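Omission of a single protein chain aside, the complex is shown with its protein chains in their original locations.
Labels for the chains are A and B, by order of writing; each one numbers its residues from 1.
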Amino acid sequence: MTYKMMDGNLAAVEAMKMAKVQVVSAYPITPQSNIAEKLSDLVASGELKAEYIRVESEHSALSVATTAQLAGVRAATATASNGLALMHEVLGMTSGNRVPIVMPVVNRGVAAPWTLWCEHGDAMAERDMGWMQFYCENVQEVFDLILMAYKAAEDKDVLTPAMVCLDGFFLSHSMQKIVVPKQELVDNFIGGYKSQNTYLDTEDPMFICDLTGSEEYTEMKYQQKVAMDNAIGVIEQVQREFEERFGRKYSIVEGYRTEDADVVLVALGSMCGTGKHVVNKLREKGKKVGLAKVTVFRPFPAEKIREILSGTRCIGVFDRSAGIGGQGGPVWSEVCAAMKDISCDIRNYTGGLGGRDVSPDNIEKIFDELLEISQGKRKNHTAWIDLKENAMDIRQVIKNV
Amino acid sequence: MTVMQKQQEKHTPKPQKFRVYGPVATVYGSSNTGSWRILCPKVDYEACIKCGTCARSCPANIIDIIKEQSECVVIDFDYCKGCGICANECPVKCISMVVERG
Partner (left out) sequence: MYDVQHNSRGLVSHGVSACAGCGMELIMRNVLEVLGEDTIILIPPGCSALFSGFGNETALKIPGFQGNLENTAACAAGVRAALNAKGNKHTTVLAFAGDGGTVDIGIQSLSGVLERRDKVLYICYDNEAYMNTGIQASSSTPYFAGTTTTPSGKKTGRKDLMQIAIAHDIPYAATASINNLNDLKKKVQKAKDTDGPSLLHIHTPCPTGWRYEPAKTIEIARAAVQTGCWILYEYEAGKVTINYRQKELKPIEEYIGFQGRFGNLSKEQKKEIQDYVTKQYNKYIIKLEAMN
């Protein structure tokens, strides 16, 4: 065990390296680019024994990774934002063919407007593509969750690819001290790759992904659904095993000071660090607030959410994606569905878009609103938090009419 | 011996069934394309020079030339779609396309 200073991207690279990926195909996009660069460095230096395919797009990046893994090796790629959007079509190929690739997604908004910065809109748009989704709070989690994702994805009852989402810049470019285990420990934890389901091998041929009729398509989708259902238990088991081997405890949803809380905020990703800090601060002032950190968003851990939130009368859900046209963001919708038989007031908050920091002040404001609502002092809430007052007038143009 | 057969001998004396997930095809099948036929190739064996052009031109690869046999051009009618390429390409025009009976 050693301590190393690294940012989220390098932690992702370190984890993929230690998983001994044998094919790498990545295409640069801010803020993921140095994952692609660093992996190519490792291959060039021989530190990682892999084929590096310098693809011409993200569509090809995931195509290469998917068929490479079908041909029998662990394959790596990573992306962000518009790159993930371009992969959309292939995401369905990976998951539908049950190829357990693990892919870091460095969260960034999808244009338009162009943004280089963090939000979860890119990953949320792909939430129904049959991939598991893990969200990281800090750099250590990036490293740890990638290792756990391999083990869960490749489990015979899961066989489902996984995105490990890390907030653009807030994690990808933030240097933190992390624990890096010995290679041997990682080897013992995830083992070598063995194709267990379908594969491309001239010595044992099969044809993968031909046309499927309506008499079987539903069942194949059902198989994917069952795999996702299985994944909850498998991930929890993997987390327990991870804790035994590496000493760090994980949960699919972490309740932080939620047991006796009057109000709880549900959130994902790096803002949970800030959220915990605010919880501590408000607790000192005697305000009974808590935070529920959703580490696994796909499969959605409804049971665990209920376990943590039942008893809380007023709940806020923070969506770091706009969810335009929905009644609220995607995380809020899921939490509402999970809590539908439990009497409580669930408020949707949208913010932290396009790189806007979710500041302690804003989180405190949310908690105060929730407390007031729970005490009957207030009815409405600020659904779009930290929004400029002149939102509709921020740009003006001069036109020749 | 084919790679497949070698593999079979080496590792799987008795092939086993495994459950797999996802769209995969492992049955090497054949459609009954012979049922599509409207016109049927009919060979004039006397005129045939046994050159094999018809066999090489058939998209279904179902023609055998058996030189020692009097009916020297053998067509597998289970699969013959009746396209007529064999007749069209025959250098001595000894294949005619006749209306399929029944």
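Convention: a contact is a pair of C-beta atoms (placed from the backbone, for glycine too) under 8 Å apart; a residue touches a chain by one contact, two chains touch by 3 or more.
Bear in mind the structure is a predicted one, so any value in this text is a computation, not a measurement.
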item: Touching the absent chain when the full complex is considered, from A:A26, A:L70, A:V139 or A:V296; value: A:L70
item: Touching the absent chain when the full complex is considered, from A:N82, A:T212 or A:S359; value: A:T212
item: Residues of chain A (touch criterion as defined above) contacting the omitted chain; value: 22-23, 25, 49-51, 53-57, 59-60, 63-73, 75, 89-90, 93, 199-202, 204-213, 215-216
item: Interface with the undisplayed chain - residues on chain B; value: 2-4, 7-8, 12, 15, 24-34, 36-37, 56-62, 76, 78-79, 81-85, 87-89, 97
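Simple rule for what comes next: only the chains that are shown with their structure count from here on.
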item: Centroid distance [mean C-alpha coordinates] between chain B and chain A, Å; value: 53
item: Sites on chain B touched by chain A in the complex; value: 3-4, 6-7, 20-26
item: In the complex, chain A residues that touch chain B; value: 96-98, 159, 197-198, 202-210, 212, 220, 223-224, 227
